[in-house]
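All protein chains of the complex are present and in place, except for one that has been dropped.
Labels for the chains are A, B and C, by order of writing; each one numbers its residues from 1.
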């Protein structure tokens, strides 16, 4: 049996297969299918300072090999997260990572502080795809300066390892990852969803209640994989790779491109067993190629 | 019969259905399937100042609902283009648009000058997805300043209408379109391909000879459509919309989102009759909805 | 809730583009309740990407369940081409079932394909002491399905067609007041427009009803928050807070 354990800074994951924020709720919904403790880590759905109702429906539209969502960060807010959600996590024996989202640097800081002493949380993922209201609503994640600022402040505010989740809606993903690295992040997650639109030609309106949403799923995999590879070649920060991973082969591509771990997102909806099947396929690949550890196939693509 | 004619600056197209640069050669290859004069316009494959051998193979890889290509602008160069290609175009009775690509502003200018008096060419499309060798290889199209400069110079160098073809690998497509508009472009083409990667997990190398390539096809449609919509809402420049258009419905989505014309790219490979079928589907849609002109459905989505 | 390969054992075309599939899947058949649904992956390809949800039409409680579906797009088209013997990737049963209420009359209101979950409900209502009346509205006679089975099961049936080709001409919602009575338990499924009008009329009469809703689903299990509808205190998920809702809770 090959060793699947990987290390991301001070975090040890039993295997590199995790589930992406917002696609796995808080870990309960998939318990009917398998024990979530089998996962390397669980990225919890984004939490914000205040409760958010989320965007008006429709919130989902299927596209060729993809899915556009505009959930709009619906969540119960920090206080109820601590009171109601955190207790639910107790039985899950894997690395639990909260994902925080805010509209100002201060909101991120408050979230990071409040969650730092939260029992059971091993790290924080910082979702920087949100609009910065102080900068006219441009997403934090589209500016290296804003990423640097948020990261620095969150790192200072929390004792937990900080993972910065980057948006792919940028010209130069490497400079964004660099900014996170310099500012002290433990890792980066690559990638969040691509801003997208679908139109109903009968009503002549956007299908989604929020007009635009984020594209995920196999459609985006080639772009996400390119970004992971670029960042791996130009930085030293560990990467959690995601974007359209459906199978073990997809996961192995991301690992070879330079991701230390991968996250399964939309694939959970298509095949609720996808993460555990990917663990198995990964194991089989390693065995077939006589590897004793998954670490031997991480970041091996030069090209 | 609804009127399909549209106007892009001083260009009149008999219908809004065109074919995208690089996917239709110089118009000969599809003559076996239909008369290319049925198209609203033909965007010819990119031409560069010097002959280019193109990238080493493999140059294509299929992805979920998409295609990555790394042709590398293989073309015979300006001189042979004028001598050998232009004469081939003579029989084609539609708007012919050359596409120029360069690595310096000066190359674009030389191309624009040389092609300006070329009989049969109605406009020039400027492919700004190329690396600017004077700026360390960053693509012209990822900087509003570079787009402004190239556009200004090309507009000055040529009497033909100038269409700037933007790359989607940017954080803010609107500012890129703005730059082209301000600099005097007649229209913008949206979008070129998304930088992407595929890996062969057996060889542990990128599949493409050039490592990365450009993603096209239905996979990218929701992102391309969003960009068209954003640009249409924030600028007044006419848009030629493209990215994954396969059917009449797709084309109508782009028109409604704000494109004045659309281009069919990868779909030509899947269904060589796609452009003419799209013309027919568009006509049927207009009739079913009692429109007398296609112009009535352009840019109607608010949201 | 199970993920399994259900064997298609019978596929009947009821009309052009309308099918009843019978699946062998004991785990699902044993636990499915009226109003619940199964979520089917019609193709191992990435297009269509998502599963397609279908109400359980009936279950024998042991081995087999059925679905009734209409071909709408690519997903249902692929499903309709499957032949007996095919193993179909199925998750279910999912969602909240109808709550069987002890009304003096069970008034069941079906619009079009909305008959599917209600058919299963009526199977169960049969064992209850109160009579069941089905108001079944469709566009035209050809869109009436399973009438023989319904009649055979002893359900009292009133048909409405938009064009008068069968039963009463008009929309079921135009006449529903005539059938409502104090203390009746009302169950409905159909197009959103019908549900809206119906709910309004039911509430005006001082009654309430249970309605089964449809929506685009993502995960189907409550994780993604994609399938929500507006309820008085925010949003509720069709896939797991529904698809059956108390009409009181919904905001239109």
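Criterion: contacts are C-beta pairs under 8 Å (C-beta built on N, C-alpha and C of every residue); 3 or more make two chains touch, one makes a residue touch a chain.
Computed from a predicted structure; not experimentally measured.
Asks: For the unseen chain, which displayed partners does it touch in the full complex?
Replies: It touches the following shown chains in the full complex: A, B, C.
Asks: If the hidden chain were put back, which of B:13, B:41, B:71 or B:197 would touch it?
Replies: B:71
Asks: One chain isn't shown here. Among B:17, B:47 or B:61, which residue touches it?
Replies: B:61
Asks: Could you please point out the chain B residues that touch the chain left off the display?
Replies: 22-25, 29-30, 32-33, 45, 53-54, 56-62, 64-67, 69, 71, 74, 217-219, 246, 266, 268-273
Asks: I need the residue numbers on chain C that touch the omitted chain, in ascending order.
Replies: With respect to the unshown chain, the touching residues of chain C are 43, 45-48, 74.
Asks: Residues of chain A in contact with the chain that isn't shown?
Replies: 64-65
Basically, only the chains that are shown with their structure count from here on.
Asks: Treating chain A as absent and keeping all other coordinates fixed, how do the remaining chains group by touch?
Replies: No chain A: one piece.
Asks: Name the chain whose C-alpha centroid is farthest from the C-alpha centroid of chain C.
Replies: B
Asks: Could you state the distance in Å from the CA-based centre of chain B to that of chain C?
Replies: So the centroids are 47 Å from each other.
Asks: Provide the C-alpha centroid distance between chain A and chain C, rounded to the nearest whole angstrom.
Replies: Here chain A and chain C have centroids separated by 36 Å.
Asks: Of all residues in chain C, which are in touch with two or more distinct other chains?
Replies: Expected reply: 46-47.
Asks: Can you list the residues of chain B that touch 2 or more other chains?
Replies: Where chain B meets two or more other chains at a single residue, that happens at 64-65.
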